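Removed: one protein chain of the complex. Kept in place: all other protein chains.
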Amino acid sequence: MSLTSHPDRLLPADPGTRAVARRLHHAVRDLPIISPHGHVDPRLLLDDAPFTDPVSLFVQPDHYVTRLLHAGGVPLNDLGIGAGPLPQAHARQVWRLLCGRWDLFRGTPVRYWLETALSDVFGISDRPGTGNADDLYDRIATRLAQDSHRPRAMLDRFGIEFLATTDDPADDLTAHAALAEAGLRARIVPTFRPDRYLETAAPGWADTVKRLGAVADTDIGQYHGFLAALENRRRHFIAHGAVSTDHSHADAAAEPLPLAEAARIYARALSGEVLKAEATAFRRHMILEMARMSCEDGLVMTLHPAIARNHHPPTFDRFGPDTGHDIPTQVEFTRALRPLLTRFGTHPGFHLVLFTTDPTVYSREIAPLASFYPSVYAGVPWWFLDNPSEIRAFQRSVTEIAGFSRLSGFIDDTRAFLSIPARHDMARRLDAGHLAELVVAHRLDEDEALDTLTSLVSAQPRKVFKL
Amino acid sequence: MSLTSHPDRLLPADPGTRAVARRLHHAVRDLPIISPHGHVDPRLLLDDAPFTDPVSLFVQPDHYVTRLLHAGGVPLNDLGIGAGPLPQAHARQVWRLLCGRWDLFRGTPVRYWLETALSDVFGISDRPGTGNADDLYDRIATRLAQDSHRPRAMLDRFGIEFLATTDDPADDLTAHAALAEAGLRARIVPTFRPDRYLETAAPGWADTVKRLGAVADTDIGQYHGFLAALENRRRHFIAHGAVSTDHSHADAAAEPLPLAEAARIYARALSGEVLKAEATAFRRHMILEMARMSCEDGLVMTLHPAIARNHHPPTFDRFGPDTGHDIPTQVEFTRALRPLLTRFGTHPGFHLVLFTTDPTVYSREIAPLASFYPSVYAGVPWWFLDNPSEIRAFQRSVTEIAGFSRLSGFIDDTRAFLSIPARHDMARRLDAGHLAELVVAHRLDEDEALDTLTSLVSAQPRKVFKL
Partner (left out) sequence: MSLTSHPDRLLPADPGTRAVARRLHHAVRDLPIISPHGHVDPRLLLDDAPFTDPVSLFVQPDHYVTRLLHAGGVPLNDLGIGAGPLPQAHARQVWRLLCGRWDLFRGTPVRYWLETALSDVFGISDRPGTGNADDLYDRIATRLAQDSHRPRAMLDRFGIEFLATTDDPADDLTAHAALAEAGLRARIVPTFRPDRYLETAAPGWADTVKRLGAVADTDIGQYHGFLAALENRRRHFIAHGAVSTDHSHADAAAEPLPLAEAARIYARALSGEVLKAEATAFRRHMILEMARMSCEDGLVMTLHPAIARNHHPPTFDRFGPDTGHDIPTQVEFTRALRPLLTRFGTHPGFHLVLFTTDPTVYSREIAPLASFYPSVYAGVPWWFLDNPSEIRAFQRSVTEIAGFSRLSGFIDDTRAFLSIPARHDMARRLDAGHLAELVVAHRLDEDEALDTLTSLVSAQPRKVFKL
């Protein structure tokens, strides 16, 4: 009935392969964590306030956890979604729900991350269940009250060296500025996420853009001013350490419009009359502009398109976005990105990292593109695909076409602060296992495997994200 | 040259993992079989007549077998397809063809099921071939003439506890009624399969619906009467033990029509003037209505869309449907099901099981949907995908996103009566192997693995299909 945090976890079953994997993993286990894309709130680290309770730490911010409980029949309302800090009685109740449905997480990486955090951060060694829920709650709560378990202390203990957050272009980045002065060992930088400024048909778009213009101190009354405002904010982000932009739209298309047509649609959008087809054309045009700006200012561009956001409108209406029902759809990159790559695919220093929640494109499109274009990198499995079986499939299918040098390095992409070290360790174990298999199949010597693994953990993300 | 029916068959190769898998499999090996979806003819069990010969048992009803022989160059005519009971000389000839081409089945699950039946039911231990075809024929025929090998005796010997057939809504279900009185240990229930009533452009549709109206004693002259007739027949099925409805159309779309538009198309269809686009819109509307009825009457709804039926028209014209050339096409669930799930996705007690012959949707669409919506379950690999490699891929990709609690439990979906226990045993072995891998990778304790496997075999199908 114990939590499983075995030293050999996730390593290959075959004893000979496992021995090689163990040596490889051991060599990188304690290397610093580089996290070039994620969703931790910078204010968490700026305030450095103690976490109030286990639920605000493990449940409320993590739609991986709440999604599976919801599927298991627990209403989101019972989990305190959207309720902010819970009164202790309610928090205990939610915690009991989590422990009581521990079986729902069997086989998932969520369980692995939760276990690792419980074990490594809180010293818990018994499996959560109805019987020990209150005891676990108390033990975690006690630790959370200690200075050793405040956010900055954990940041250090986790060995995080670089952490990118995800931010609105209109954000003034004062939190990041303050953090830069705070003497942390880790570098905390923003990421430029302009999605909503590019979707001109979205409700409230014109007001959003007006606020952007105000923040950028730029007249956005015409299209060229809109571009200038975006360029201005990118510079602001770069000045605060940003290394990348992040984009997620309904598809991956990048199609140029004539300048006059772009300006015309922009004007219509400002007046609130844009048609859906025009808005789509404008957004696809803007993706090209974003690539152009990246060529000019050096920000790495990451794409992860084709998610049907807020699939269940009643849940969205009641609980808002990011509540577990963004559902992937099929994606296409080869044709969609051709105009962009024709222009910028061999531009010196341009980096384009392709993420997907549709694994069919790994071997069909992403690996072939990344194996020709010096600018294109294959993003590691993302979101729904961040689990051992998909990661293993990705490793094999992408590296056998494009080699290891075209991978993005690991990305944790998480809102769950405590899952960061567990996620990176999972990646290191799976990479070690994959490389050990190549060694045992006599496809790679062990010194090469070790060099490759070290690179995946350190040099590769630094190179791809220009750290 | 022996048939391979080894106790460790299908278990993982690694000795450590195999040992765990063996223990797990042993614990569930003899649990009763629950078969909530299949194609056994209820009259087979009602009549309980001896099978006439090995060919009517193993070849004629099984398009898996005849398909591979056909691909190997054997005309369907030579196999007695569509010919009904064969004269013994012809049946022997067909049996010789099967044994003589035994190599065609290497690597397929068909071979595994045939072997298991030959070995376990008929005590045959030598590999079929040209040399022993007649001897095997005689040995099987001898057994078939014994009471111990009549359908009901085999039903008992197989440990089948629940068996759903697939039936036309106009079926009077007298066979099921008689079986309910027959004192069988197993429960034999019908499944409501309304496909052809929803395809208004299909030849003969109006007559089909008129017969439905007559059986339901309902005036189907207008749309509301059509709905009433369907609701009436669902009640009739429920009264005879039905637990689910089954749907297979060209796509998974569910799109509402305004009532007046649905009524208008229905009227046009009755008069034989419906356009193809109208028929498609009506069918998509009716899928939504079927979900609405399920919310009201509790029948579980199963979908398995996107098969190009009767791909080879000359074969269809000569031999009819279900003759091995229904070919899968790509499917899409995320957008297609959004209107349905917006309305009914969190309806208490609604169950929607998604099957597919396009495995690309498992991790991209089905698992994400099933990991949020309490109503959605991931159907196990189906039809062309019911083989060890696809089942293993399914287990990994779905459970690592959605856990084990979102699986349908095993479905055999077969017309081949003797393959039922072999199919369920294959699933148990593969589940045991998968869970053993999780144990050996220290992702799950063995007690949890055992609990999960037992649940997959027993509790999960009972819960999903409301038994």
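Which chain is which? They are A and B, in the order written, and residues in each are numbered from 1.
Going forward, contacts are C-beta pairs under 8 Å (C-beta built on N, C-alpha and C of every residue); 3 or more make two chains touch, one makes a residue touch a chain.
Since the structure is predicted, the reported quantities are computational estimates derived from the model, not experimental observations.
Peer 1: Quick one: which of B:R22, B:H37 or B:H70 touches the chain that's been left out?
Peer 2: If we include the chain that is not displayed, B:H70 is the one touching it.
Peer 1: Among the options A:D78, A:E261, A:D297 or A:E448, which residue touches the chain absent from this view?
Peer 2: A:E448
Peer 1: For a quick check of understanding: of A:M154, A:A291 or A:A367, which residue touches the chain that isn't displayed?
Peer 2: Of the candidates A:M154, A:A291 or A:A367, A:A367 is in touch with the missing chain.
Peer 1: Could you please point out the chain B residues that touch the chain left off the display?
Peer 2: Contact residues on chain B toward the absent chain are 1-2, 4-6, 8-11, 13-15, 67-68, 70-73, 103-109, 111-112, 127, 308, 311-315, 324-325, 327-330, 357-360, 384-385, 387-390.
Peer 1: May I ask you to list the residues on chain A that touch the chain which is not drawn?
Peer 2: 12, 14, 16-17, 332, 334-335, 338, 341-342, 345-346, 360, 363-365, 367-374, 376, 396-397, 399-406, 437-438, 440-445, 447-448, 451-452
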